[in-house]
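With one protein chain withheld, the remaining protein chains of the complex are depicted in position.
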């Protein structure tokens, strides 16, 4: 079985490595060449371009940066047209529900199976093969994908038969993370406004009611004003909130908290903080209160 | 040492019981008589009224329902004027920052020490003496209160020298809980809008990124549409959000997520759901999306 | 007929003057003495205090600063208890619906008629006796008040039989003004973000779709960055938005735009702009966009 893997970013590289370790033959491509070379050292076959990697692939795994990259590579870059009938494309990127739905249709038109499978987990989780995989697509395609999911993740969460459903779930999760950060930001500004140290407040909440990874991770960064290097850039957070709002609009779901978060992200960007870690979103709440 | 205990509601009753068990002499009063009788069976001395309970007390512990009850009992009901000079009042209720600040001043005027000590934890935690206690006041008063805190809680979190600081912290925590529920409500509406079952989505998030008590508790209720009996009424949630917004305004801290939550709570009340558990806040997100 | 007039601020002074000009006998009081002296020169009888002014009055007209001033003067200052049975109190201040409702009850308990009659119009309109008067109360009391309204205003708008209804209407109008300013602020920030001069944009809208006094007045100030002296202070705008939100909560009416405006006002205060004219609210939209 020939596997093509497109997109060797922070997440894609360790994921592709795990497929190699599990014994799969992997044809790899990435927009910039360095990670391809790294993966080739681990046994991958470097492809000259995405289309070449996809040709004759039984399974195409892609985890590209965003909607534009997916459109440019899969549709305009003619990867889809290079896939053979009956092949399976597993798209693990966080993309819009609308594009996911379009892709599902385009793949069906070409006789190629399509599964959306965005993941939860940072790079160390990817390295350990312990991702949570949110997967949607028709049952047969999901069954074909499962052995790969078992290599990449600790658990596969089935989200439905329509691929875009997995993207909706992924966006809902990322929206909840944005809200957790934004809410911490406001809560911190509130207690600071009453002269309570944010370190003590964050210690309290992450030790008690909010003793969850997301609060501990982002809360720790806020406590220490540690926003660089960015684990996940604030500007990418805005992208996901925007996709969340669009996914809501597509299903007539108003999302006032997501709307408030959108404005907060934009305000962060307007103050030159888009390159900082997502935790820096908390700075905007403090700035609004005149605390910065 | 004579301890007066005012307010034997859901939380006050087990807390007063624990003080009795620890060997303290407790003079008890409650607006309705039944819990006083229950506590008397456990060794408390029933007081005819709040003022009588407070007379000669070394330490007054109160955990009354809200600002109005505190004003009516402590100020208008002349409990404060009945306290002897040098006594200590530990106010464990969730009240406004403004009232807490006023009370601090009034107590100081009378030569009575004042500590604010709202708590985190539901009734079972109170019964087990495992509350988290958020305490603020001057160092000497806090030291006097500590033995009682050790009986009632697992840990005391010092929030500052001004009593209202503890109330600001408590409100910030409750705001974060409101936001967690409201955010889950929007996220659930979003995935439901894409035909994903909320049970599966809530299972996913509470098993992974949001594996924290508050999400598991309220998320479980949302998953099962289980809103009665109310552990904490939605209408009380609105009260706390209102106090949060006022605490923000008092320190010039804008709180847009809290504002969005305020509107959601009011909308829930407008649809007759104020008596339901706080988790029912999620219904308003679904209602807005035409899903109910 | 003896008329008592309490509150000779910017609006009260010209209104009381007009009553004098119309031939009424006016007993006047104000917290600070200077305006009383001015009015005495125009024929008013200076009262030593509010209670003295009210004693034996047939009609008491009051236009005090806010809820606190009304409570302090009318209730705590015992003006109400000094009024004779059958007298009429016309309260023309912009106060909360809740206080208006309480006052209506208190007056009824004392056998004193009570009409709420807040006004629309700035000082020059008051001087010209051309105010729009929003009046509510029982029909007989409104009929008694009408001759005074005819002196003070160009038109009396009946808002209902319960006095607080007029206050609800007044707050709704002020909320709409706040929204007009806040909306102009966002629109200006948007076009500025695309390098369009705000002067040209404001000229356009106030000459066409929004050719209304409120847009022309506040829009003109925004166009010229003219925020001092304040015609109506931004901090008073926050007070009215807060009362609007409370009036909404009292009737289970969510008000998301008012909530957004509340946060914008607070942010303005946090940046030291509460003393500026209400038009300065627009600065916060520009500040958020990094344009200041």
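Each chain carries a letter (A, B and C) given by its place in the written order, and its residues are counted from 1.
Following the convention adopted for this analysis, a residue touches a chain if its C-beta (ideal position, glycine included) is under 8 Å from a C-beta of that chain, and two chains touch if they have at least 3 such contacts.
All figures in this text were calculated on a predicted structure; none of them were measured in a lab.
Just so you know, the chain we are not showing touches A, B, C across the whole complex. Check C:117, C:184 or C:266 against the missing chain and you find that the one touching it is C:184. Checked against the hidden chain, the listed residues C:159, C:266 or C:280 yield one contact partner: C:159. From the options C:1, C:251 or C:292, the residue with contact to the unseen chain in the full assembly is C:251. Within the full complex, the residue among A:39, A:112, A:260 or A:280 touching the omitted chain is A:260.
Within the set C:11, C:173 or C:223, the residue that contacts the chain not displayed is C:173.
Residues of chain A in touch with the missing chain: 238, 242, 245, 248-249, 252-256, 259-260, 262-264, 266-267, 269-270.
Mapped onto chain C, the footprint of the missing chain covers residues 97, 120, 132, 134, 157-160, 162, 164-165, 168-169, 171-173, 175-177, 179-180, 182-184, 186-196, 200-201, 204-205, 208-215, 244, 247-248, 250-261, 263-264, 285, 288-290. One chain is missing from the display, and on chain B it is touched by residues 256, 263, 267, 270-272, 288-290.
In this text, only the chains that are shown with their structure count from here on.
Chain A and chain C have Cα centroids separated by 52 Å.
Remark: chain A and chain B have CA centroids separated by 38 Å (rounded to whole angstrom). Of all residues in chain B, those that touch two or more other chains are 248, 252-256, 259-260, 263-264.
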